[in-house]
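Submitted below is the structure of interest, expressed as structure tokens.
Complex shown without one protein chain; remaining protein chains in place.
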Amino acid sequence: MELTICIDGVEKQLDVEKKGDHYRFSIDGKEYRVSSGSLSNGALTFFIGNRSCVAYFSEGSGGRRMAMGGRTYSIESGENENHRGGTGASAHADGTVESPMPGNIIAVNVSEGDAVRANQAVVVIESMKMQNEIAAPVDGEIKKVNCAVGDQVNFGDVLVEIEPEK
Amino acid sequence: MELTICIDGVEKQLDVEKKGDHYRFSIDGKEYRVSSGSLSNGALTFFIGNRSCVAYFSEGSGGRRMAMGGRTYSIESGENENHRGGTGASAHADGTVESPMPGNIIAVNVSEGDAVRANQAVVVIESMKMQNEIAAPVDGEIKKVNCAVGDQVNFGDVLVEIEPEK
Amino acid sequence: MNKVLVPNRGEIAVRVIRACKELDIPVVAAYSEADIRSLHVQLADEAVCIGPPSPLESYLNIDAIVRAARETGCDAVHPGYGFLAENDRFAERLEKEGITFIGPPSPVIRAMGSKIQSRAIMKKAGIPIIPGSLEGSDDVDEIMKAARKIDGPIFLKASAGGGGKGMRLVLDRTNLESLVREAVGEARSAFGDGTIYIEKYIESPRHIEFQILADSHGSIVHLFERECSVQRRHQKVLEETPSTALDDKLRKRMGKAAVSAARAAGYRNAGTVEFMFGKNQEFYFLEMNTRIQVEHPITEFTTGVDLVKWQIRIARGEELDFRQEDLVQRGHAIECRIYAEDSAKNFIPSCGVITLLKEPWGPGIRNDSGIYEGWEVSPYYDPILSKLVAYGENREAAIKRMQLALDSYVIHGIETSIDLHKRILSNDTFIKGETYTSFIEAHQDEILGSPDSVPVEAFIAAALAEELGGAGVTLRNETALERPTPWHYVGKWEIGGGR
Partner (left out) sequence: MNKVLVPNRGEIAVRVIRACKELDIPVVAAYSEADIRSLHVQLADEAVCIGPPSPLESYLNIDAIVRAARETGCDAVHPGYGFLAENDRFAERLEKEGITFIGPPSPVIRAMGSKIQSRAIMKKAGIPIIPGSLEGSDDVDEIMKAARKIDGPIFLKASAGGGGKGMRLVLDRTNLESLVREAVGEARSAFGDGTIYIEKYIESPRHIEFQILADSHGSIVHLFERECSVQRRHQKVLEETPSTALDDKLRKRMGKAAVSAARAAGYRNAGTVEFMFGKNQEFYFLEMNTRIQVEHPITEFTTGVDLVKWQIRIARGEELDFRQEDLVQRGHAIECRIYAEDSAKNFIPSCGVITLLKEPWGPGIRNDSGIYEGWEVSPYYDPILSKLVAYGENREAAIKRMQLALDSYVIHGIETSIDLHKRILSNDTFIKGETYTSFIEAHQDEILGSPDSVPVEAFIAAALAEELGGAGVTLRNETALERPTPWHYVGKWEIGGGR
């Protein structure tokens, strides 16, 4: 069986074959003997050769996560074409600036019609007692400002829309 | 609303009334203001007056359990007439001796037809490297012996049946 | 002392509540509406809501806190750190109300809260202070004049505040005047007070502080140092004790200075004397923190003394039952502050429901935590989730233990600084003990760069869960953890829950 797995934006082909009491995985030309898998209470345990592995899974608003060997990974399902490259992404290449966090708007540095450069701070949000500058993702012109000082915003709220420079 | 709750074999009548944003419980003539209840991930949190309470629930082969304030309780449902008086009960007043644990039979002290007294050791089971004497629950005569030295027994297996003395 | 009110939250509220319980003193959590499901509320004997989520209306609301103390019959308040912990008006108000403030007397808080006043006191007591203008000014000419009296690079700093506002480093004096003008303007707009003072710039400085305990019977001891040089955004990230920069002789000298500083301040209760420590082993008084520090656990590990319990015991009049010579530093302890933040993305805060939580444990590990699985990290407060502390016989052992503990720490649902800490601990410069306040900035490429490639085990695990498990895979998901829960009555129960 051929599988495609995407973790943290990296895609890999896995070839899996059932061999009696274990599975044989082929990845990048190397073979792995995988046995004794068990999934219980959100925890997956299995052996790769002589090594016992444990992975924990969760699903939340940020997508699917897996914890293993001291790291947390984002798991994208095979069908999903739109691979997330990480977390907290707040700006799109199309010029939409979304809030990466809930918080209070404490400054809006631009108005409609202003020209902006990429990485220029357009809005400042206070969250968890820290001030965070939100930057323009692209060079362009401010099309719309959707927030004002004092507004409470939430994760994903569109703060500013920018018409990218051609 | 009238409720009957049975914990560790003790039954109590609770009168519950909804009062806007909280509930009023009447128990044994005393009143309690209960508010802000929330159940999540097997944990119940709520307030009695000014006090925040947390209770954890689980369900297993031994029945329903609740953990609260450093103690574990057995919860019996209202409809269940047969209240369990605790856990690990291994002998019935009718003379059936069940294994209170999985283990190995290392001694059988009685044979069919023997007369036994209550609390007399009839079988010894080794479990977790300890020898445990299993006692007769009643005076009576051994009707049947269902185990032999070397047998592996499981929780609840009937070891010996005793015909109680009238 | 009959009952203690704790108008604070998170891990420090949990710590203080534990200390009260261990001393058999009933304890009341004063919480904001956002914290009704918080761990500290669940651990307290009683809990009382003091207002809406916004700190100004709850944890900084002196009237509401005093009212809560009155209503619940509390005769003492432990402020924790942050919020009102170093607010002299709060301490004074409690003194007037006849409620014990577990901390120093209000005049001491006031004096130590002023950079200028505290430096004047220390100078008089013979404690080394950073060369500079003791008195600040908001007059540009005055400031220029003061600046000319000090050789070499200088810092301009705002008298009224911190966090880098109104601060300017002057390496080159050619544009001094415009820098002074900027600093005054920035301080005025940030703090409503443009007063600026001048400080000599110390090259490659370390931040080393000494823990103090002072009882009301005249006994003052220090409990050795904490090295707190690893910082980001002017906030400590990782602390350790002992400092790699001190030998026994220097430690003794600085400890003595710290005790003298506390005595000069008329100090009582637990406090911390912060020093700037320079390249040539020179040290200068920086400020005195008149409260329990975030990083107090590392001192507790190495001295065996329970600082929070002693805060309470001192406040109820007890005498210290040990002397300076009884105190011994043993082993090495490190603390990692676990923040809810995306460290790699300019440390932006991260909030949301904690969908999965596995906390480190084991010999020599202490995790002072304020969170639990299913709890929601809100945007209203400081992003500190927990403080992970590792103890070892020596620095190498403590580092290794901390690395393994961090590897076992799983928090899903929000971003955290766990990975940042792992990278700091495996950094060669850190391992050599060369930690200056510029450490993170100087090594940001290694510490904040992109992660290692994904190991093959991760692909195998994901394949097992995603493909082989199919619909049968029991993934933990937020729906089950979320509040309101599937429980039909929760919605109604939540009504008015915060009041």
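Couple of notes before you dig in:
When the chains are written out, they are named A, B and C in that same order, and each has its own residue count from 1.
In the analysis below, a contact is a pair of C-beta atoms (placed from the backbone, for glycine too) under 8 Å apart; a residue touches a chain by one contact, two chains touch by 3 or more.
Quantities reported herein were computed from a predicted structural model and do not represent experimental measurements.
Taking the full assembly into account, the omitted chain touches A, B, C. Checked against the hidden chain, the listed residues C:Gly98, C:Gly192 or C:Pro363 yield one contact partner: C:Pro363.
Against the chain not displayed here, chain B makes contact via residues 3, 5, 7-8, 10, 12, 14, 16, 25, 27-28, 30, 32, 34, 37, 39-42, 44, 46, 48, 53, 55-62, 64-73, 75, 77-78, 87-88, 100-103, 127-130, 132-133, 155.
The chain not displayed touches chain A at residues 18, 20-22, 35-41, 43, 45-47, 50-54. Residues 15, 18, 21-24, 297, 300, 304-306, 309, 328, 330-331, 359, 361-369, 392-393, 397, 400-401, 404, 468-470, 472-474, 480, 485-489 of chain C touch the missing chain (whole complex, contact as defined above).
What we mean here is this: only the chains that are shown with their structure count from here on.
Our note on geometry: chain B versus chain C, Cα centroid distance of 48 Å, whole angstroms. Multi-chain contact residues, meaning those touching two or more other chains, do not occur anywhere in chain B. None of the residues of chain C touches two or more other chains.
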